[in-house]
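Every protein chain but one is kept in place in this view of the complex.
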């Protein structure tokens, strides 16, 4: 029973990791780099949600604020920074994304201060189900995540721009010669990624305490899940995120609270040991 | 004022050692090490703990260097088969894990409370300023030796191969050489330097806590070598000097504007580092001294 409870607890955490990993994997698949600003962009989403929530008290408004503001931020960062680095090396993009993350965290710290802030959500009596304790608020969060996921997958698999995005991810050269305009795909990509990151950030903020350092800690789990799920595979990222979230919770009784954060690192190492290019990594030939 | 300058010079030289290690790893070999601070921490804690238990400083410094270098070995064996960007992520994860370990293993590291009252170097010299000068002198000699050693390495057949690996790893394999062997050595050397820097840091600051070993430190060093010019020994030195001006300059801002709090200042510093990383990568990727493409 104890473990079942841990699994339930891990699922919400796993959804957050999964959403973050989804953002990482989309950027990796289409724009071809590991975006280290993902964590701090989540923090931004959490603050946006916080403001929305404080102003109106409505969770829906909070969600809308997180999605809208983070999508805009994401697009702006693309336009001002990443677009200028098209065609540059992996390191250039990686280092720059670290810089973007630092800058974001710094601005958030200056604007909002370093006091920890809380979402004031009404306390609701937990639901007991076969001895499992389920927080209705978690159910709401899970529903939000589900809606976000359905939205992303609809965009990816049921819209023309989503198809183009996947085409670019699949084979960039081929996509470009077949007349896909990369600029549009990129704009759509960064909006979508921003929205996903915003939702992930809001959920994270609601589960814990909002502070400028909030998102950074999610970066490694997000990378780990993205690699575990096979870089560039949206479904894989979400599933791997859930897996990691649950694994983290399940490991807590054995390794303690601090080390549960390193579970994702260990899982990452194990996966890469067996499959140096990730579970479903693509082959790259030598010509 | 004099004491202040000596203090800055000491910290600057510690960063120069870190930057030299990363220059060897990234600048010459192309290894994207995002976990440099992890090896710095290992060196600092190893030397501090051993010295607290009575080991002479010469030996504890050597141990810090060696343990940090050896820690790079398994990481190298695992991670060197990986693509560049995965390597970056794994090393970042490694340094965060090191921080978790020193936070959690209280019996060894005293956890978040950290290790206070670490033995100073030249504790025998009773005049504080003289002792500081002695530390500076030793550090200067060590740094010069490191620079000369690195100069010798990069101009040698070994240096030729690691630069070849940076430029095209598969071609190196096709010529009958095993890049992994060289990369592991480079990783160990650079991490050993970081460990040595850590030992100097611990015994100079005399008080270490896990929070001093956050990834930001790694990116301070990255910023230094990017500003200075990647793949040049001179770039590492010049970049570090500029980094110190920046970090210390921000301290002076507080002297003029005392209403800015500590945490706010930390935020500002973080932002400046972030901005510089972005601007330099976009507009001046070769750094100030020119990178290996313009030697």
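Order of writing sets the chain letters: A and B. Residues in each chain are counted from 1.
Here is the rule we go by: a residue touches a chain if its C-beta (ideal position, glycine included) is under 8 Å from a C-beta of that chain, and two chains touch if they have at least 3 such contacts.
Throughout what follows, contacts and distances are computed from a predicted model.
Here one chain is missing from view; checked against "Amino acid/amide ABC transporter ATP-binding protein 1 (HAAT family)", "Putative dehydrogenase", "Sarcosine oxidase subunit delta" or "BsSco", UniProt names that protein "Amino acid/amide ABC transporter ATP-binding protein 1 (HAAT family)". Within the whole complex, the absent chain has one touching residue among B:8, B:52, B:147 or B:164, and that is B:164. In the complete complex, the hidden chain is touched by one of B:113, B:129, B:156 or B:261, namely B:156.
On the side of chain B, touch with the chain left out of the figure occurs at residues 152-153, 156-158, 160-161, 163-164, 166-168, 170-178, 182, 185, 189, 292-293, 295.
Going forward, only the chains that are shown with their structure count from here on.
Once the centre of each chain is set as its mean CA position, chain A and chain B turn out to be 30 Å apart. Across the interface of their complex, chain B is touched by residues 33-34, 81, 84-85, 88, 90-92, 94-96, 98-107, 109-110, 113-114, 212, 220, 223-224, 227, 256, 258-259, 261-262, 264-265, 268-269, 272-273, 276-278, 286 of chain A. Residues 26, 32, 34, 78-79, 81-86, 88-90, 92-94, 96-97, 100, 103-104, 170, 216, 219, 222, 226, 263-264, 266-278, 281-282, 285 of chain B touch chain A in their complex.
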